[in-house]
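Let me begin by handing over the structure; questions about it come next.
== chain A ==
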Amino acid sequence: MKELRIHGRGGQGSVTAAELIAVAAFEGGVYAQAFPAFGVERRGAPVQAFVRFDNKKIRKRSQVYEPDYIIVQDSTLIKDVNVFLGVKPGGIVIVNTEKKPEFKVPDGVKLITIDATSIALKALGLPITNTTLMGAFAAASGEIQFSALENALKHRFPGELAVKNIAAAKTAYDTVKGAA
Partner candidate 1 sequence: MALATGCRARPGKSRDNKTGSWRVFKPVFDHEKCSKCGMCQTLCPEGCVHEDAEGFFNPDYDYCKGCGICAEECPKEAIAMKQEEK
Partner candidate 2 sequence: MAEKKKTCDLFDCGHRACGGCGASLAARLVTEAAGPETIVVSSTGCMEVFSTPYPETAWKVPWIHSLFENAAAVASGIDAALKKQGRKEKIVIMAGDGATFDIGMISISGAFERGHDFTYICYDNEAYMNTGIQRSGATPLDASTTTSPAGSQSFGNKRPKKDMPAILAAHGAPYVATASIAYPADLRQKVEKAINTKGPCYVQVHAPCCTGWGFEGEQTIAIAKLAIETGLWPNFEMVDGKVTKVKKVVRKPVTEYLKTQKRFRHLFKPKLQEAEIAAIQAIADRNAEKYGLDIKLPPRKE
Partner candidate 3 sequence: MLEITEGSHAVAEAVRLCRPQVVSAYPITPQTHIVEALADFVANGKLDAEYITVENELSALSACVGASAAGSRAYSATTSQGLMLMAEVVFNAAGMRLPIVMSIANRAMGAPLSIWNDMQDSISLRDAGWLHFYAEDNQEATDLHFLAFKVAEDPSVQLPVFVCFDGFILSHTYEPVDILTQEQADKFLPAFAPAEKLDAKDPISFGMYATPEYYLEFRYETNEAQKRAKDAIVKYGKEFGALFGRDYSAFIESYRLDDAETAIVAMGSMCGTIKDAIDEMRDDGMKVGLLRIRVFRPFPIEEVAKALTHVKRIAVLDKNVSLGSRGGATAIEVRDALYGSTIPVKGYILGLGGRDIRKKDIKEIVSLCEKGIGDQFYGLRKELI
């Protein structure tokens, strides 16, 4: 079983990202489970969402404490929340930042930084980075196929909006693939 934890702020679409990643993973033939860290957080407050992937039915219901993957939607979270807590050795951390990282990830963990905000602004005209980071996650983790992600986005968003989100995700996907 592989586990992903997404850190974001209320309103950034972390829960949607978790759901769509699960949908895309399921399309790829694996069993997936996505759920938010249930809370009463309002816009701007730190939030979490989780995804599990397995090739058999997932029964476990606890939150994710030892993730294989972490997505950080907003690097300002790093000073408030221990976003890297519990990450497994060999795990991958994807952080949205335009700067060089001023933080350190645990040893043996791969760090990928991407300026998702700029990509999202360009593609969507909005600084909403969840779909962009999904592209990055697809490229970095290999847990989901880009085509499945594309389908999930088409299913969730109407017409033009889907096209824009797919474009954002694709840019991030290509960026991460290119850097690898």
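Here is the rule we go by: contacts are C-beta pairs under 8 Å (C-beta built on N, C-alpha and C of every residue); 3 or more make two chains touch, one makes a residue touch a chain; residues count from 1.
A word on the picks: all candidates are chains of the complex that A comes from, given by their letters.
Quick caveat: nothing in here was measured; it's all calculated off a predicted structure.
For chain A, the touching partner in this complex, chosen from 1, 2 or 3, is 3.
For chain A in complex with candidate 3, the touching residues are 18-19, 22-23, 26, 31-36, 38, 40, 58-63, 65.
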